[in-house]
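Just one protein chain is left out here, and the rest sit where they should.
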Amino acid sequence: MDDPPGSAGGAALVAQTPPLLQVLDPEGRLQVEHPPLSDEEVVRALRGMLLSRRFDERCIALQRRGLMVTLAPGIGQEACSVGSAMALDPARDWFVPQYREAAGMLWHGLPLVQAFLWHMGSPLGFMVPAGKRFLPFQAAVAGHLPHATGLAWGLRLRGADAVVLAHFGEGATSQGDFHEALNIAGVVRAPVVFFCQNNYWAISTPLEWQTAAPTIAQKAVAYGFPGIRVDGNDLFAVYVATRDAVARARAGEGPTLIEGVTYRLGIHTTADDASRYEPLELRERWQDKDPLLRLQRYLQRRGVWTEALASRLEDEVRRELDAAWEEARRVPPPRLEDSLERVFAEMTPRLRAQREALGEEG
Amino acid sequence: MDDPPGSAGGAALVAQTPPLLQVLDPEGRLQVEHPPLSDEEVVRALRGMLLSRRFDERCIALQRRGLMVTLAPGIGQEACSVGSAMALDPARDWFVPQYREAAGMLWHGLPLVQAFLWHMGSPLGFMVPAGKRFLPFQAAVAGHLPHATGLAWGLRLRGADAVVLAHFGEGATSQGDFHEALNIAGVVRAPVVFFCQNNYWAISTPLEWQTAAPTIAQKAVAYGFPGIRVDGNDLFAVYVATRDAVARARAGEGPTLIEGVTYRLGIHTTADDASRYEPLELRERWQDKDPLLRLQRYLQRRGVWTEALASRLEDEVRRELDAAWEEARRVPPPRLEDSLERVFAEMTPRLRAQREALGEEG
Amino acid sequence: MPVMTIVEAIRDALHYEMARDDRVIVLGEDVGTSGGVFRATDGLFEKYGRARVVDMPLSESGIIGVSVGLALAGLVPVAEIQFMGFTHNGFHQITEQLARIRYRSWGSLSAPVTIRTPFGGGVRAPEMHSDAFEAHFVHCPGLKVVAPATPQDARGLLLSAIRDPDPVLFLEPLRGYRLIRGEVTTGEYLVPLGKARVAVQGTDCTVVAWSAAVEVAAAAAAAAAEEGISVEVIDLRSLAPLDTETLRASVTKTGRVVVVHEAAQTGGVAAEVIATIQEDEEMFYSLTGPIRRVCGADTPYPVQMLEPAYLISPQRVLRAIRAAVRA
Partner (left out) sequence: MPVMTIVEAIRDALHYEMARDDRVIVLGEDVGTSGGVFRATDGLFEKYGRARVVDMPLSESGIIGVSVGLALAGLVPVAEIQFMGFTHNGFHQITEQLARIRYRSWGSLSAPVTIRTPFGGGVRAPEMHSDAFEAHFVHCPGLKVVAPATPQDARGLLLSAIRDPDPVLFLEPLRGYRLIRGEVTTGEYLVPLGKARVAVQGTDCTVVAWSAAVEVAAAAAAAAAEEGISVEVIDLRSLAPLDTETLRASVTKTGRVVVVHEAAQTGGVAAEVIATIQEDEEMFYSLTGPIRRVCGADTPYPVQMLEPAYLISPQRVLRAIRAAVRA
């Protein structure tokens, strides 16, 4: 039998690699005519990124001294976190984090004291203060993504014009929950933006072993909504893509998946030893793409970046961190008994008995 | 601020609808020059489809008389089931079914007696006879897909040049297990063909409420391997697509997702009342695309289809079914005690005690 | 008072509550246009449309996870999982997410989600469609588990579950849907969570059961009565939290206990009932002999041909009652 016509090859869908959106190149050169943010806004963004960078560094140091628990720094990924948070309106929009987005959470209104408490292993670190629009950090990878879908959908059903932004890593995209959350979001056209920080590593597992898809953005094709791929170390690109996605969502046009191509400049968590698996040259290549450096270079080109500004920002940030850390240390630690009161709105008889027994043992 | 350049719109990945592969149109007209199967092969295929059609009809009738349990007929979808099974080599390849693929399973070697036992609610219906290469029918939607991935990957690791074909519905694509199974298959380049019978309905839920993606085939983009969309009521298209995918898999080129666009001509299961949700005109539209009808029309055009052939096939199939049904009824029903011996290779002390207690109560 | 089947009572509760509270949203597989595979949600879609009655994609984990989000948005989700076996597909969303959200947010968030699902066998359902895994959810801090046995309780407990500020797993007796009938108080009639019911009064032996097993226990009690044994049947109604008070009142009276469930014996809820009874000094010292379990064998739920032998018969319960009384 000769090769039949109508061979399936012709009908195969070939994966298309989406282009990478870049507005600022690593040297801080604008790739477009007009910047999407004013210089003031950029300085404010840089300050937010710096706050997070110094927060992470300080917490790592405190962890090494036994004063903090295992934590996952966001170093190197601040542009994804802050750039996307900037596109939200904190008075109506929600931020739904994984665990590496202290930067964006602080931007969106997480009190710095609470961020410290979180890393101190206090349950108070997971509280959502009244009037704030974020969920607690999430330890189960991708577990929060269906919540983001439901929250966005529910807010719309309740008549709010709110948008939800959910963050996660490229490793999270391998989870069933990622799939179910995005698929449902597509069906109900939930006003949600799924932001994947593709930092190449899931602990020690590289992207190639996570998925055979060359990009994360193209996974949106499965859900019938747009996937966008941006330089995740470029605050402008992140901001522009998220802003557009938020606008789409708010206009009732449904979800967007954004892939921020970035890199984890350091350890997965303080319990990790990246030297066991990370090629040094890869780290070095990305070190120069540091998102803070890029913004500084940009501001330098625009004549805004000065020694004075640099040290003013560092000073402000240091003082803010000092004050919050001092305050966090003075917060009285909750007792186990208190936790038994927070399982249900009202304690069950057995919880009450267990609580009493704890008191007696005290 | 004027609309910034570098707007994300330009970088968005727009989902591409893959073309639909069709080799035979509903009137049985060949859309290509040479048919991919000889007339003899087509008659054999038609016989396999007819066997399944009559099997289903008979079982539904028996179910209505209380002689069988709830069952999911494959009526209208026989081309997907048989056309894909034809592309396998039963001496080395595996068939991993959901629950609607009696047609393909019979083709691949499931003894007809066992198919009856399955619908009689006998555990013997789930046995895999020695030397056969299929898994038992699967009741948990998508639960078998990671098994197909693992089996294919494992067979390759063990040095076999086997290919695994897994069937499922479009509803199954919403499950996390679908996602994880396909993603892992892509990463390890497992020799597996994922065949989705998109029959429009998941019980009463239409495709539009299942996913916002216009096609199932495009979901392959998320996993970095080809997705192919074929007319699922066209035996030739199904066969050709699967044959090519099997060849790719065997050559070490990894998995393929095939979407067979078809329609469930009837009830979801014998427990279902499709009139509650199915628009009549939709059913009527598809009735004329009946895959058996199409093959008959094709054979008619080629002058092969005669009254004599038609009644010979019906006769053969009827006698085969009669004989198997008689045999199935004579199989002694297993006892509950026997089932306690099949939980582990060796009974635990408690199972042994439970087994003894059953005996005493007997 | 109208007479209803269990499924009618559930449907009535859903209609009642959706009319009363516009935050209630029903979601699940096939709950809309078809009215649910058991018709529990029949008529809701016609009344409220897709904005409040949503046929969901085939995603149990997604349905539960999305319900958490809907609840956080201020809605009151009532999610249906078509069969209990498939709650396992979303088990992590129930155990780690839904049940913990109040606790892990240190009381600042809550998710008043009700998950309705039928469980247990006896209707010749396909493989995996008859699973009874209530024990998995009883060991799930932050979750309440309810399993009514009568139409009256089904309606009253479902209303309480929907209104409860915390997540509730609401287990419906699959074989009772159409077979169990009874009078039902309609309107604003609620049955509180966490309170057991004395289904049959007696003095010689306590039989603890829930859901469809209550009927089996009652049949055994009737048979025992003919032998002169007076059996008290406790219908737990709530599996979490357990009603120790009602158990104590009965056990201290009878001194003999049999616990019945269809689920596999090992690690089933009977074990918790036994542990709870015997660790109470008053109950412990009133026991005249071991507490007996009448449970499913330690196998998965079998396919249909083996089902009649697997199901717990009143005779098996009766034998255990006799043994308990003899001890």
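Some points to look at:
Just so it is clear, A, B and C label the chains in written order, and each chain counts residues from 1 on its own.
Please note the rule applied: contacts are C-beta pairs under 8 Å (C-beta built on N, C-alpha and C of every residue); 3 or more make two chains touch, one makes a residue touch a chain.
These numbers were taken from a predicted model, which means no experiment stands behind them.
In the entire assembly, the chain absent from the figure touches the shown chains A, B, C. The chain that is not drawn here is touched, among residues A:Trp94, A:Trp107, A:Phe126 or A:Phe195, by A:Phe126.
Among C:Tyr16, C:Phe45 or C:Phe86, only C:Phe86 touches the chain that is left out of the view. When the omitted chain is restored, the residue from B:Leu37, B:Leu151 or B:Leu358 that touches it is B:Leu151. The chain not shown here is touched by just one of A:Ala102, A:Ala162, A:Ile184 or A:Ala202, and that residue is A:Ala202. For subunit B, the residues touching the absent chain in the complete assembly are 123-124, 126-130, 135-136, 140, 143-155, 157-158, 160, 176-177, 180-181, 183-184, 187-188, 334, 339, 341-345, 348-350. Looking at subunit A, the residues touching the absent chain are 69-70, 99, 120-123, 125-126, 139-142, 171-172, 174-177, 202-205, 209-211, 271-273, 276-277, 333-336, 339-340, 342-343, 348, 350-351, 354-355, 358, 361. Touch with the hidden chain on the side of subunit C covers residues 85-86, 88-89, 91-92, 95-96, 99-100, 103-104, 127-128, 131, 133, 135-136, 138-142, 240, 242, 263-264, 266-272, 274-275, 278-281, 284, 289-293, 298-300, 327.
Following the convention adopted for this analysis, only the chains that are shown with their structure count from here on.
Between the CA-based centres of subunit B and subunit C the separation comes to 36 Å, rounded to the whole angstrom. With centres taken as mean Cα positions, subunit C sits 40 Å from subunit A. Shown for subunit B are the residues in touch with two or more other chains, namely 174-177, 209-211. Along subunit C, residues 56-57, 59, 61-62 each make contact with two or more other chains.
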